[in-house]
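Note that this complex is displayed minus one protein chain, with the remaining chains in position.
Chain naming follows the written order as A, B and C, and within any one chain the residues start at number 1.
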Amino acid sequence: MNKVMNEKAYCIKMEGMHIRKLSLVVFAVVLLSGCSGSGFRIDNNSSEDHAKAEEVLRNDKRLTSAVTVFYENDLLTGVTLKTFSRFKKEKIEKELKKKLENSYPELDVTVSADSKIWMETNKLIELDDNKDKGKKIEKLKSLIKEET
Amino acid sequence: MVARGLLTFKTTPSIVATGVTAGPLEKKSQFVDKFDKIYEDERCEAKTNEHGHAKMMEDACMIALSKVDSVPSDADFMLIGDLINQMTPSNFAAATVGIPYIGLFSACATSVSSLLMAALLTETGMSKCAIAGASSQHNAVERQFRYPNEYGAQKPETAQWTVTAAGVAAVTPYKKGFPSIECGTIGCVIDLGMTDPLNMGAAMAPAAADTLTRHLTGHNKDVKDYDVIMTGDLGKTGFELYKKLAGNQGIDVTKNFRDAGKEFYGADPSFLSGASGAGCSAAIFLTEVIDKMRAGDYKRVLLIATGALLSPLSFQQGDTIPCIAHAIELTMK
Amino acid sequence: MVSIFITAFIVGGLICVVGQLLFDVAKLTPAHTLCILVVAGSVLDGLGLYEPLIDFAGAGATIPITSFGNALTHGAMAEAEKHGLIGVVTGMFEVTSSGISSAILFGFIASVIFKSKGKV
Partner (left out) sequence: MDEKKYAKLEKEISPKRPLMRNIIFAFLTGGTICLVGQFVSLFYMTYFDFTQQTASNPTVATMIFFAMLLTGFGLYKKIAQFGGAGSAVPITGFGNAVISAAIEHKTEGYVLGVGGNMFKLAGSVILFGVFSAFIVALIKTILVKFGVVSW
């Protein structure tokens, strides 16, 4: 009898913790769903025609968003992937890079599915001052290099 | 079968005083009011757990002696033990108290084995006052036998909690009005191949059941002769197993059976299967049982303390856990 | 962005479930369980499967102890790619130094600040 009551008390205690934990998760998801950007943005500061790049990126069904900056000799693209496409992150990066390089053979193409790059590229577009852009792009490129 | 390991005391030495000290967590025990001293600090204000352990033992000795208006120089022998490396806490306590000392080790069964030894010395007439007891300190035991105290390991429901407590009794020749030691049984080491140190109750239960049957047949007694048959620290799981094993031997286990480990912390589920440790049985036997005997509630009791004789080394080398149980019979004439 | 938090929770949780099964069903000690998981992480990286899992689940794959095996193997293989067989030995702690060094550092700091307590 006593034992049963103990177990009950135990279960109730555990359930309380259980619910608290779940609510934390729900809260986190709600909080985060607000800041998920999507769409395809292109910022062209060069003489190149960006239509081809847009076509490549928009036609790729595995992407949820893509942010592209053309600046002088650089073409920098940050992409976000669909959840299950993330397994093939490296492969997708390589494919896109190849496609873009084919379209723009004279540009230095950088493609990354890293969310840091995506975040920074977004900031880059909002930057009014064009002077810093070159520097920032170099920095992002070195960050990507650091990984390997 | 020739009855072996049986002890009968013709002079029936008496337990004239007890001293029980406990740590702060033992306030959760349902027997807390009966303890003589509760420390507010788990190390008893000492620098290390082991020093606190020794201090707890010392204080328990002094309390027991003071209850019979004695000082350490009045005592002839000191028979105590604990679970830590080579019993250093007991050794240090004995060094401070300064009574001729023999360290005893039967793991958690030391509480009863020391009483039996004290009774023997008294029986021979060579001891007018002997100190017997055992102690354990949770932190010190935990870090030696299991993991560091702050390590997060999930304990199953069969795991027991080592108590921080010391229990000491002063044993003298027969004195009217005090519980006296009539007989006892020295246990055999029983090993039924249990290896799980988080289920010590299951390892110790066969030893307890074996000693119980040997005591009953050896001394020609029946369960009905006792007001209570109390085991030391089998815990909830071990106690069930022990009753089952004893029941298989044709012993009526339906009433008068109690377990100190199971009852120590009441029904608090955070202590899982219950309490364990040499201090557990010593503290409960020397408070709850002795008090009830002196109050006249119990006339005849059988105390069986169980001990798991493992070491961190033997466990890590994959050995089984050999166990022992000693029994002592107290009467109130 | 959001989905990585969900996948981190689920993948991280599932790796822990594997650990719990090793605890409860295979009856292993925590130390044995963690060793098995580390070896598993290392083997998965050798097969080239752990990096995609990190891409998929983020911290869900880098926080469990399996990532420790992965990082050790990754360092060894990256170095081996550059310097051949010798790199296998020299590259091992290249990637994973942060876990061990911070554990040592914080362990020491903790030992200065804290005392162990025997609370339930």
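We take it that a contact is a pair of C-beta atoms (placed from the backbone, for glycine too) under 8 Å apart; a residue touches a chain by one contact, two chains touch by 3 or more.
Quantities reported herein were computed from a predicted structural model and do not represent experimental measurements.
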{"item": "Touched by the hidden chain, restricted to displayed chains", "value": "A, B, C"}
{"item": "From A:I42, A:I125 or A:L143, residue that would touch the chain that is not displayed", "value": "A:L143"}
{"item": "Chain not shown, touching residues in chain C", "value": "4-5, 8-25, 30-31, 33-35, 37-39, 41-43, 45-46, 54, 57-60, 62-69, 72-73, 75-77, 80-81, 84-85, 88-89, 91-92, 95-96, 98-104, 106-111, 113-117, 119"}
{"item": "Residue numbers in chain B that touch the chain omitted from display", "value": "47-50, 143, 147-158, 192-194, 199, 202, 206, 237, 240-241, 244-245, 248"}
{"item": "Residues of chain A (touch criterion as defined above) contacting the omitted chain", "value": "14, 17-18, 21-22, 24-25, 28, 114-117, 119, 139, 143-144, 146-147"}
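Keep this in mind: only the chains that are shown with their structure count from here on.
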{"item": "Distance between chain centroids, defined by C-alpha means - chain A, chain B (Å)", "value": "65"}
{"item": "Sequence positions of chain A contacting 2 or more other chains", "value": "none"}
{"item": "Chain B residues within the chain C interface of the complex", "value": "23, 25, 42, 138-139, 142-143, 148-150, 153-154, 161, 164, 270-271"}
{"item": "Footprint of chain B on chain C - complex, ascending", "value": "23, 30, 114, 116-120"}
{"item": "Contact footprint of chain A on chain C as seen in their complex", "value": "1-7, 9, 51-53, 55-56"}
